[in-house]
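The other protein chains are all here in position, but one chain of the complex has been omitted.
Each chain carries a letter (A, B and C) given by its place in the written order, and its residues are counted from 1.
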Amino acid sequence: MELVVLLILIFPLTGFLINGIFGRWTKPLAGVVASAAIVSSFIMALAVASGYNSLPFDHIYYSWISSAGFSVPFGLRIDSLSLTMLLVVTGVSSLVHIYSIGYMHNDEGYSRYFAFLNLFVLSMIILILADNYLLMFVGWEGVGFCSYILIGHWYKNPAPPKAGIKAFVVNRIGDAGFIIGLLFIFTHFGSLNYTAIFNNTSTLSVSLATVITLFLFVGAVGKSAQFPLYVWLPDAMEGPTPVSALIHAATMVTAGVYMVARSHILYSMSPISSEVVASIGALTAFFAATMALTHTDLKRVLAYSTVSQLGYMFIGVGVGAYWAGIFHLMTHAFFKGLLFLAAGSVMHAMDGLLDMRKMGGLIKKMPHTAVVFIIGALAISGIPPLSGFFSKDTILAEALKLNHPIIWFVGVVTAFMTAFYMFRLIFLTFFGKSRVPDEYHPHESPAVMVTPMWILAALSIAGGLVGLETAHGIPMKNFLSSTLGFPPAAVVETNDNLLMIISVLMGIGGIFLAWLMYIAKPSLPAKLANSVKVLYSGCKNLWWVDQIYNFLFVKPLWWVSHNFLWKVVDVKLIDASVDDVGFLSAFTGKTFRLLQNGFINSYVTWASLGVVVMLGWVIYSGGIR
Amino acid sequence: MSISNFPYLSLLLFFPLIGAILLAFIPKKDTLIIKLFTLVWIVIEFLISIPLYFYFNSGTYNMQFVENYSWIKSLNIHFFLGIDGISLFLVLLTTFLMIPAQWSTWEAIDKKVKEFNIALLLLETGMLGVFLALDGFLFYVFWEFELIPMYLLIGIWGGKFRVYATMKFFLYTFAGSVLMLAALMALYFIHGHFTGIYTFNLVELAKTPLPFKWQFWLFLAFFLAFAIKVPIWPFHTWLPWAHVEAPTAGSVLLAGVLLKMGTYGFLRFNLPMFPDMSRLFVPVIVIVGLIGVYYGAWVAMVQPDMKKLVAYSSVSHLGYSMLGMFALNRIGMEGSILQMINHGISTGALFLIVGVIYERMHTRLIGRYSGLAAIMPAYAVMAGIFVFSSIGLPGMNGFIGEILILVGVFKKNIWYGMLLAPAAIFSATYMLVMFRRVFFHKPKPELVELSKQGKLKDLSLREFSYFIPLVLLVFWIGLYPNAFLSKMHTSVNHLISQVHREAPAENISMLTGGKR
Amino acid sequence: MNSPILFYLLAFLLIGSSLMVVLSKDIYRASFWLVGFFLFFAGLLLTLHAPFLALTEIIVYSGAIAVMIIFAVMLTGKYANFELSGYSIAGVLIAAIFIIEIMLIIKDVPEFKNFAFAFASGSNARAVGISLFSGYLFPFEITAILLLVALFGAVVLAKRRKQ
Partner (left out) sequence: MIGSTEYIILLLILLAIGTIGVIIRRNFIIILMSLEIMLNAASGLFVVGSGITGNMSGQLFFLFAAAVAAAETAVGLAIAIVIYRKKGSVETDKFESLRR
């Protein structure tokens, strides 16, 4: 069993090393090697899953750091939570790898791309399977590093590297918070190991628990692009689309949700921080949805929708229904991954064009992508029987049950907006008259890209069944609660099918509105736009958040350190004072040189002056007596 | 130990000196033989130092491989060598870093090659002397001795403003060490006065803490001398100058080893001998350290010159090390020592990286470069590894040091820890911004046509080969640091117990108004 | 022998001659005043009951040194000039302060009214001779060498080169 688990790690590692070191020679096969590595790792995961009743599996392979009192082992742990995540991660990444073989076909950084994609999956797996917070942090930063490299994959043009740095630094801001939380845990519990921590949380006071969980949440906000630190995700679209599909939809961004779920005991102990988590989640969901409404770039819309959906997951986890959050995470991985891959195939067909205003009526040219896109859109809008409906609805239901009415309401409104912008996207790109400029001639993507999309489409449809209400409870809920525990009993009495009807109505309403505005009366959006001028421009310019951050943080820091810290403090104050000491000795040397002017008289004058001064001193200090 | 009676450390110490003397006999003009001879000599020196690691008994904290011959009888000064958990790795770091340092300058240095190599070997003896000497006087002798070759290295083979830089470096450090000499003498007499034993023996001096009043002045004097060397924040302005003007080998050794003498000095003098003061001064040093960390990072962010950027990053990294040290607990201390070694490796490697393109393009300005990744891919990968190792990416060496220090500082005082944690953000920014500006984006036309003329070739085999050991070390410490940490435990525990000793009661604590 | 009138007379003469040496426009006149000064100084020594010293003073100073100076004066041309050096004001000021300071200090120096002229009894020359060759033999030899060296020095210096 230990070996099998280790193999899950070793396969991507070997993939990375082969492509990384022998990249130049294994160029044509790089895609195949990488995908084989991930698929075999997926199979290993399935093998582990097959014997899931022998979970939780916890094994320490070697002691990584053992300084005095601070010993951190390299240990892997599989329980129902990490198993679900493992299956989702390895599954989706194998599909993305296969898809990338086609997508990155003639890219000159071909082997480098696959090497780091493998390294990414490796770090993600470490993050999931780690049995202590520090090893999770290793995966945490490793994932950040790989996203930096993969976003900046086409390093020749200026934007991707900048976006990569932005992603890495914003993640680092989150990680700083995460580290502090981690340090609090260590100083209190004396160890970072999950079992050690979660077994004796009794010693933990609520206030300390709140502090710890809030700091850990800062890390989650950084990594999962929640409200204050989400700015890096839209820019991360500079990277190749499969990267966005894998990293910025399915795996990396969900790390924050996983972390919160993993430390569910701490979060459930401090009501304040779970309230914070839920409200940040709701705020981000709503906020990001507004930004997606008016955006014209295909991938950016999907990016904001990811931020918004992540908000949903945090609502689920925040209100205490951890299993619902993870369930939505899983379904989201399927349909959002699908949407991104579909967007990728559109981009691939239109060789890089992303502006929806120049698309339209593509369904005729790209039937598969269109259909698959629609399935994904339906899933995300929460139309039954697709997976999105189940997971989103459960989250909203749980939110309301656990007496968070405002959050429920925000969630519902966001669901409406989600449906609207998704179908706006579909109607703009695939339906209506074709505004495609003539030099583009879209064509359907090759099979190697379409098949993974279809598999994901199937998963998006079937994925929800796991959350279906069956005789003895919801299978997903029972499976996950072995580690996450059952959510607290409902506080507010609600009748479930009314809730279901409301959320379905929201979905259909959104679709209808989108159909009305973009197919029936194309002039309507323009009219609407200038009727609510300020709001529209707000959405359009993404509420100027980037500009505000630049203005508040980036520019002043750069200005202060350049003009003040470096030029003034370092050069003028400290360096100058050191040079002055040197100058001082030179100066005194110069002045006394003037004394030696060759005149005997001046020598004698100074000499006798000396005598006189000494005599004066003798007198001053009380004469000879 | 089997080789206990064999004068092992003095062999290690004087072997480079013998090399330097032998080098003098090789005729000036056939430079290849000189370079080859020095390289082989340095490699042998490294091989000599390796058994130190294996025969080191990590069970006991007292000095090992001790050699103690009386040198100046009248003043009771001894030629006293020895190593313990703390100095073991610094010695190994020195002998290890000499190899890439010398090897990287095979093409770079063309004039006065013989003198250059002699200076390098003398420098090695000086550096080893500082880490091996356990007699205060001998420590001071080697402390001054290693300044001279460094002064020559920067002064003769340096850049445009080398004279100014080397003069500043020499006088600044010299002022500090003169202060140290005075303090050493004072220590010698005060210790003699209070305990009747007039000795320079560091182990002996650390046995009985002096009364409070004396501890204060001696601590301050030693603090200043070592603060200049570390360099701690206000005393750092000589470092960017010295690095910018130094040749690659000089920079590597200056950053890799010379700066560690300052921190090592704290571990040998300030902490064991003046325990009360070390505890009292913690807030001061923490504040200065924090300033150093943030100041170094922020100023590095705006540097146009790559070497200055890396120099300021050294100020930041060693600020970390100081904080770890003055957390005065075992984890922080081990983190600090490991951080010294990591800094030696990653910053030394970064200087080698800058040296590589400096050899080709003769400019260190970041503005002049862009898109090197396209022209020199292998070089870009190598630079990437060391950039991320110095940022502290987990899985590499920087991370281990930083985590241990963070835990140590956090255990000492939550607020210090919380102030220190966000520093990693800025250390990432300045490194990545530099990395992007130099390696990404389209290569400038002049770079493209330079590479067409074959001037901008990728890493040659020679260059590649001296980076490989560094890369291996980076990942070895990153993935299995216990090989290093296990050797430190007992010595660090002993040092920590020394720091937490109370000074004898009869000294009314001048500063704290007796509130002990 | 040491009646006050003689002392004050000698004092006046000494101060006068030294001032004349310092302030005279013509070097010639200055050198003659210098000879006078040495002679009066010899007188002063007499009042101090040191006849041997007085004689040495006459022979060495006024005899040898004064003559040398006169020779030098002749060799270096005898035009008269009386320019003050740039430091004259400072010089006078310093001398004045010097004298005031002496006055302040001198008042606490014990007054030795009756000079215990131990050697007043025997002949001064005998006493000087005994102590010279008993206690101070070595300095005596050294002075001899000194004079020899000075002699050679002066000759070598002043010799006219052949270029």
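Going forward, a contact is a pair of C-beta atoms (placed from the backbone, for glycine too) under 8 Å apart; a residue touches a chain by one contact, two chains touch by 3 or more.
Here the structure is a predicted model, which is why all the values come from computation and not from measurement.
Within the entire complex, contacts from the absent chain reach the displayed chains A, C. Residues of chain A that touch the chain left out of view are 596-601, 604-605, 608. Taking the whole complex into account, chain C touches the unshown chain at residues 2, 4, 7, 11, 14-15, 18-19, 21-22, 27, 30-31, 34, 37-38, 41, 44-45, 47-50, 52-53, 56-57, 60-61, 64-65, 68-69, 71-73, 75-77, 81, 83-88, 90-92, 94-95, 98-99, 102-103, 106, 109, 111-119, 124, 127-128, 130-132, 135-136, 139, 143, 146-147, 149-151, 153-155, 157-158, 160.
Assume only the chains that are shown with their structure count from here on.
Chain B has its Cα centroid 37 Å from the Cα centroid of chain A.
With each centre defined as the average position of its C-alpha atoms, the distance from chain B to chain C rounds to 70 Å. Of all residues in chain C, none touches 2 or more other chains. Shown for chain B are the residues in touch with two or more other chains, of which there are none. For chain A in complex with chain C, the touching residues are 599, 601-602, 605, 608-609, 611-612, 615-616, 618-619, 623-625. By the touch criterion given at the top, residues 62-70, 134, 137-138, 141-142, 145, 148, 152, 155-158, 160-162, 164-165, 168-169, 172-173, 175-177, 179-180, 183-184, 186-187, 557-558, 560-562, 565-566, 569-570, 574-575, 578-579, 582 of chain A touch chain B in their complex. Listed in rising order, the residues of chain C touching chain A in the complex are 85-87, 90-91, 94-95, 97-98, 101-102, 104-105, 108-109.
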